[in-house]
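Yeah, one chain of the complex is gone here, protein chain that is, but the others are all in their spots.
Read from first to last, the chains carry the letters A and B; within each, the first residue is number 1.
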Amino acid sequence: MILPPLRYLRPGSVGDAVHWLTHIDGAIVLAGGQTLVNALKLDLVAPTALVDIHRLDELRSIAVSPDRTLTIGAATTYAALAASTDVRLTAPSVASMAAGLVDRQVRNRGTIGGNVCLNDPTNNFPPLLVALGARFTVLGPEGTRTIDADDFFVGTMTTALGNGELLVSIEIPPLPRGARLVHRHLQVGADSWAMARAVVRIDDDNGVVVASRVVVGAVLGSPQRLRLVERALVGLPTGGDLDGAAAEAFDRESIETVGDVHCSADYRRQMSKVQLRRALRDLAKGTPS
Amino acid sequence: MTMQDTATSTWTGKTVPRKEDDRLLKAQGEFGDDTPIAHLGHVVFVRSPYAHARILDIDVSAAESLPGYLGCLLPDEVDVLTDGFMELQPAPADAEVDKCLAAGGKVRFVGEPVVAVAGTSRQAARDVAATVVVDYEPLPHVVDARRAVEPEAPQVHDEIGSNVAWDGVYDWGDIDAALKSADHVIEVDELHFHRFSSTPLECSVVTVSYDAGIDTFNLIGGCAMPQITTLMMAAAMRHPAEKIRIVSKDFGGSFGVKIGMYVPATAVALLSRKLGRPMRWTETRTEHHWMGGHGNERWFHNVKMAVTSEGRVLGLSYDALDDVGAYTRYEPLGAVIWTQVANACYQLQHLKVHYRSIYTNKGPVHPNRGYSRLQHMWLVERMMDIAAHRLGFDPVQFRLQNYVQPEQYPYETVNGCVYDSGNLPLSLEKALDLIEYDDARRLQRESAGTGKRIGIGIGSTLDSGTNNFGQARLINQFLPFSGNTEGGLVRMGVDGSVYTVTGGVAFGQGHETTVAQVVADMLGLTPDEIITHRGSDSALSAQTGFSGSYASQFAVTGIGAILNATRKLVREIQLVAASILGATPEEIVLEGGHALVLGDPERALPFAAVAGIVHFSPADLPAEVADEVGLVGRAVYRAPFEIPDLERKRGNLTLTYASQIHACVLEIDEETGEVKILRYGMVDDCGTPINPMIIQGQVHGATVHGISAALFEHFAYDDDGQLLAANFYDYHAATALDLPSLRYDSVVSPSPFTPIGAKGMGEGGGAPLHAIAAAIQDAVGGDGGVVLESFNPPERILGLLNGGTESTVRVLR
Partner (left out) sequence: MTQPQDEMLPISVTVDGRLETGQVSSRTLLVHWLRDDLDKRGPKIGCDTGNCGACTIRWDGLLVKSCMVLAAQADDTRVETAASLAHDDGSLNDLQACFKEHHGLQCGYCTSGMLMTATDLLESGEEITEHSVRRGLKGNICRCTGYENIVRAVRAAAGHDVEKPHGAAEEVAS
């Protein structure tokens, strides 16, 4: 339970945070701390300093632009996301996911930025944000850059963030008219650790799938887009056999899973498919995202 | 006073709110890590990252320059300062050497303590530990008991010559003949009962202050078996047991597993003496999962059951491999404890078991709620279920027919145990009512083709309580244990207030409340007026050697001792009042805080006056009364046992048998194997209740331990011997959301053998493990596989739906 020795730094601005992250060797960001502090207790990480961004108002804003793009500050807590009318109206899937995440205590403290920057394969926001086509605004020593979700998530527990870079905000573009999105997961117990996750989005134009994003989590390299499945869906009538087409394409995807105490790698893979098919069946039934 | 007085009592048998609750609700309890101590040092253990390795070198030199470094304890020092802890097993496995730090130059499981370091603060101790360098040479390891018995397997303890800690055959009746002649024989190659633990929420905390002036170790911390703990420590440290004092205050759960606390406590004690200051070790959750005690993991092989064409079960035989982990500690008592319930709930006539306790490179097992009995009962119940399914008997009727029947009590089992009382058919009937059995069957029929399957299962179990420690001789004839006692003390203070201490050490069972209820009845007071000692203190003379809270016994032994002690105090009050009021002691009754003359309430003496006279004015009393009366009643309760017949391995091994019949309805997702419990009912029968609310609470708790163990909890090890569930991320203890609401009912079959007809209870016998396995089987149906594991996560259930275990289960006839 005792943390290793470290410095605690509370920057007054995002600029200060980046400065420290750039210039203090081994300094890392402390956001909500709901994973990081536990990793510190278990000696899984050994930073020299924690740069606490939780109180930076610049990172906690939620805004909707005239084109209905939602911009969420990286240090926005799950509870704040769930409570925000803006989020509920423009990105209901984000609000509902935040509202059910982990538990009451963690929702008050955990941040969406921390969730995605950790990119633990079992985390739920990374696959969702990929399906939503989110963009990540990052401030670093060289200035600001914006990274697409597809490029932001690089692999298990890794992101495109470079040395000294800080995630500032996440932009979620509005879903096109006719787009629908479903998130399905298989968890330990009623609502605990994920064994499989699938997020499916189809963009429907006059009864035809014109675009799709199919993302699985809880696999190696999560979140992983299933491009073959996506391609198989495009062009199909939205009322057609999406489930069958997806299932067939899924078997051709290269998906790597690992086993752990909860289940085997094989089961994970099999369940990814089940969750994908269920998501598609939900879409067919018109289950709201 | 006679027993009838309590039977017709005001408080005993009633749901009374708990005396413990106010302080706990107001955050005013005092748990192990709460006690403030001046000048306290903190201990951290450096632990093995290997399942099995030779220790080549230990380097603590970097620690010495760190701020806050106080000192350390190394295995070499421990070797000099202590002898190995007492072992219960006979030769050759008695050669096992178990010390508070890795013994014999090697480590035997991941998480085994190698060095104990001390710092002036928690942080200093942590930093010191981080600088200790231990050089290991990894050795081949074994984590599967089935492999551990192979001749070429790595040896956990080199000095023993094999990994077998205990080996014995129990053979009652004539199972070979029964298997030959029975109409039906079912054979199963292998079943497996998995590793889990009740994982109390408070991990162990041990604070030791060594008082050099009186050469005494003062321990503070939850200790479920204090006198045995002092004995274990005393023998190892070559120190008088009376100079080891153990004080427990509030105690955040044990469920049996904390019986192993003497091991780390010894290291903390040695450090306290060495460094001349109080020391505290606060176990982390990870440490608790590594070494805080796992429940016994057991493999059942060559299981055979004989059944007649009418559906009467004659008996069974099997070979058991009990995986005890790297050290025996309380083992191999598990090798005999299960025989307390040899018959399970059934009229078996023949039983033959070849039982072996096996060392592996895993964390040691400790007794855990339902200790060793639930494994055997799970096996029997599973076989009953498999037999019913395979032979086409209705699982309900099959159990009803084979249960010990109400008119058969007291019922003698195949091995001479005596089931005291019960009504299993009525309990089952009530359990089925709780789950609305007929309606559940309707739901099951309607679920066909929906992608969900519904299954209904029954778990029939016994909770044997109040051990006859003579059974220890069945595993080692030289062990000097037999019978069972518990102590209790009731005294009247200088102002007439009444104070009680029991030998038991509660960790949530409400002993303060139940003690106050029975004492209040005997003294004519209210429970609120009884001052109950919180926790335990080995120096308070309330304990006997067997004192503690384990093995479902407090309602018999703890309460029995308190009744006996109170009886002595009552007699003393009567003597004093009689002499002052000019009556005979027999004429004195106790009511409303007064001793008064029966039929003449004007002649009364308040308790304060009784106390005042005895404590401050004994000259008011006749000498013969003043000489006898101290207003302290100290008594033991002795359970009426004889030493078992060692030759035939027969005898009465426990005094009472509470029963738990559970029934559940669950739903399985055909695509994922996920389980949802739709209805869950428990019917408890623990004889005459003392506080029905507390009993119900114990049943709830034991039920959820079982449900969670059946579906979520598994101390799995990987091939490298790493524990995969070393924290609550990976060891999923059920949350409120994972569970159904629980439906409870009770049956009352008073025990003819105990002071007030109560039976020990609380362990519950693991009934949910049986009920859930049976319900999964029921849902899977005849086309799928057979449930052969006690742990059934979704993946395994999916496997069952796809068949796969067929070849290992055979109906020979």
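Here are a few things to note about the model shown:
In the analysis below, a residue touches a chain if its C-beta (ideal position, glycine included) is under 8 Å from a C-beta of that chain, and two chains touch if they have at least 3 such contacts.
Keep in mind that what you see is a predicted model, and the values were worked out from it rather than measured.
Check A:His19, A:Lys41 or A:Arg180 against the missing chain and you find that the one touching it is A:Lys41.
In the complete assembly, the contact with the undisplayed chain comes from B:Arg18, out of B:Arg18, B:Arg329 or B:Lys568. Of B:Asn296, B:Ser421 or B:Gln509, it is B:Gln509 that touches the chain left out of the display. Taking the complete complex into account, B:Val704 is the one of B:Val704, B:Ala758 or B:Val787 that touches the chain left out.
One chain of the complex is left out; on subunit A, the residues touching it are 1-8, 10, 25-26, 30, 32-34, 37-38, 40-42, 48-50, 52, 54, 79, 102-106, 108-109, 190-191. What subunit B contributes to its contact with the hidden chain is residues 14-15, 17-18, 20-22, 24-31, 33-34, 36, 122-123, 198-203, 250-253, 255, 282, 284-286, 507-510, 689, 691-697, 700-705, 727-729, 733, 735-737, 739, 741-742, 744, 746.
FYI, only the chains that are shown with their structure count from here on.
Subunit A and subunit B, compared by their mean Cα positions, are separated by 44 Å. Within the complex formed with subunit A, the subunit B residues making contact are 122-123, 125-127, 130, 282, 284, 286, 671-672, 674, 711-712, 714, 716, 724-725, 727, 729-732, 734-735, 737-738, 793-795, 798.
Those residues of subunit A whose C-beta lies close enough to touch subunit B in the complex are 1-2, 4-5, 42-43, 186, 188-193, 195, 260-264, 267, 271, 274, 278.
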